[in-house]
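As you look at this complex, bear in mind that one protein chain is not there, while each of the others sits in place.
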Amino acid sequence: MTPLHYYLIVSALLFAIGFAGALTRRNAILVLIGIELMLNAGNLNFIAFWRYGSHPEHHFTGLMFVIFSIAIAAAEAAVGLALIISIYRHYKTTNLDQVNSMQG
Amino acid sequence: MTGILHYLWLIPALPLLAAGILSLTRQPHRRFAATLAIGAMAVAFGLSLLAFFATLHPQGGIEAQHAVRNIPWFEFGATHLRIGWVLDPLTACMLVMVTFVGSLIFIYSVGYMAQDENFTRFFCFLSLFASAMLGLVIANSLLLFFMCWELVGLSSYLLIGFWYHKPSAAAAAKKAFIVTRIGDLGFFLGMLWLYAATGTLLFYDDGKGCLEAAAITKLVAQVTIGGMALSTIISLLIFCGAMGKSGQVPLHVWLPDAMEGPTPVSALIHAATMVAAGVFLVARVYPLMAGDASGASTNSSALTVVTWVGAITAVFAALVAVAQFDIKRILAYSTVSQLGYMMMGIGMGGYAVGMLHLITHAFFKALLFLGAGSVIHACHEEQDIRRMGGLQKHLPVTFATYAVGMMALSGVPLFFSSFWSKDEILHSALSWQPSRGPFYFGIAGAFLTAFYMTRQVWYVFFARKEPHISVPTAHASHPVPVEPHESPSIMTVPLIILAACAVLLSIIATPVWPWFHAYLSGHLEHLQVSFAISSQVLLTMLLSTCIVTAGISLAWWLYAVKPAQKGEEADALEKLQPDVFSLLRDKFLIDEIYEATAVRLNAVCARVSDWLDQFLWGGLIQAVSFLVLGLSWLNRLLDEFVVNLGFDKGCGSLRTSASILSHFQNGQVQRYLKVIGLAMSILALIFIWGRK
Partner (left out) sequence: MSFPFIITAALMLVSAVAAMSLRNLVHCALCLIVTFAGLAALFLQMNARFVGFAQILVYIGAVAILILFAILLTRSSEMKTGQLRVVPSSWWVGIAVALVTFGSLALAVSSSTLLKHPPSEPGIVTVKQIGFQLMENYVLPLEVIGLLLTAAMIGAALIAMREKQSP
């Protein structure tokens, strides 16, 4: 069976891809997608560590963490998209370059 | 006794709840408002009856007669404050009286206020008042008593000023509030002093309360200013509060003005219950007043003061009442006078004497006021008795009940309650050791009472002329005479019930008098109905009968037998003694004296303060401000040429560096994210290498 560190490397790659997307893309929705990918990479890590830890059928912590994390991610996506729609109404754009009212 | 004791708090709580709900109710829900208020009051009456019956069979001796229940309220530091309620005969009979009279007046108000647009607000205030009054009655802590006392004052203020669009009503409400506050100041000081001296404000607390033997003995033993015992001075301060609330001279001025409120309010608050609160207060703290925890009547100096104030008030107010023309004002002054009687009774014969008169008075005075309300209602808000007359044909029920009330107040022998209770006061005055003065005052008061009541009844119901009642109509500017009419049955039925009570009370009052006395003072014996009356009592009764007869017949002769007068013509007394009469009509010029002294003094003080403000303090402040201006000018010079040059340099460099730094804060989230990511990975790398 696949050793643990393969999963970890895949997870790290996924994280890096999501991060790169979140850093480079200008569309707010794509930034959100990148963040979702990073979250999923984290979930993959949790599951892998749970599976390869000792007695996975008795120690549930990793599994439970992922379940709650999925629930939170759903909430986060809903709020994030609502924010994006609200921003879009206000600025008539979803381009993050043009949303810079926090500029110092 | 314990069963009802636990639920005693419900008695004030129910009307309070009703008031709370009504304050949120909208105006159109009249039926709901009336039902709720009356229902709460009726339930409270039922509970009070239960409490009353419970006190009839106390277990144990004198200690058990004050059943108390104290609860901690809050604590700060080592001090903790407790409040509670007490159930003893005094509370019980007061509770029954207040709830019974209150319920009847509530019912009457439904009819009287039927046309008023603020109907629910009225019932809200009435319920609030009833709740505060009942709370005051059951309070076992002087603090709780004081709180309820002030609440009672507040609701009285609200109700006097109920028709606040009338300037006179608003002024009367303010006057009532301020004058009673003057008395309450004394009450408050007394309370503080009492707390400082005894460390408790609970009345009864298993031997530790401030009305129990240990505390009283301590207070009597201490001597303060002027060689007076501490208990005396505290009692006198507390009595100040009672004077304000019960309208004793010289703080009586607010009570006649309070008649600006709606008539049921006058009946409930300013005749039957609230003004009796002062008397109740004196009765409650009687052990303190007497300086004797057992409550036996003694001749302490505090009680002497109470007696004399009461006696003077009784005669003074009765004299003023003789010369008034407003139907409600006459009753108001008679209330003041009767309150003086109660004070006198308490001062001379122990609180049982005063309380008996309080209870009988509550019934017939409520009756009289409600009757007056019915008359006013019938005459379309006319209050001047000179414009009335011949009403007995039009208002048969009102007339009959009013006559009962009048005879009860005057003390017509044997069948009317006031005869017995007033007689008891006179009797104790006769046997009072220090002086015979109060006895003569009482006799004079009784004579005057009979006189002015006869005068009033004659004016209202008998005067042989067509009534000059008129209302302005929409079409004609000149008033059109209208026919007076009898009130609806919702108003007359309470009248009949009250009249029946005024008579019935007298029937049971006398033969059982020893029982009532024993009941109140806690030595309950078996009810022994005895008609054996000692010779001294018999003498007093005979004397007062003569006095009353003289009063009534003199009035009748003056007003009725002599030729009938026209409406606006001078009063019969005025013809005899114009100067005296006008002095009486102007209420001994008390209001004017206050105007010339207290109010003018206040105004002068205000003007002096204003002048001081403008010139003395103002000048000082001006000088100071010029000084400050000069200093600041110096400062500015220093600043501009010494400090600022260096500071400006510093500012410039700070600004440059800030503008460089602000490039990082460019509002682009992705740039922030980059920095975060970079920093995180650098941290992780440092961590990994650090582990190696």
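To keep things simple, chains are lettered A and B as they appear, and every chain counts its residues starting from 1.
Methods note: a contact is a pair of C-beta atoms (placed from the backbone, for glycine too) under 8 Å apart; a residue touches a chain by one contact, two chains touch by 3 or more.
Just so we're clear, the structure is a prediction, and the values are computed from it rather than from any experiment.
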Tell me where the left-out chain touches chain B, residue by residue. 670, 674, 677-678, 680-681, 684-685, 688, 692
In the complete complex, which positions of chain A touch the hidden chain? 1-10, 12-21, 23-27, 29-30, 32-34, 36-37, 40, 43-44, 47-52, 55-57, 60, 63-64, 66-68, 70-79, 81-86, 88-90, 92-95, 97
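Keep this in mind: only the chains that are shown with their structure count from here on.
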Centre to centre, by mean C-alpha position, how many angstrom separate chain A and chain B? 73
Complex contacts: residues of chain A adjacent to chain B: 19, 22-24, 26, 31, 96-97, 99-104
Please give the residue numbers of chain B that touch chain A in the complex, ascending. 662, 664-670, 673-674, 677
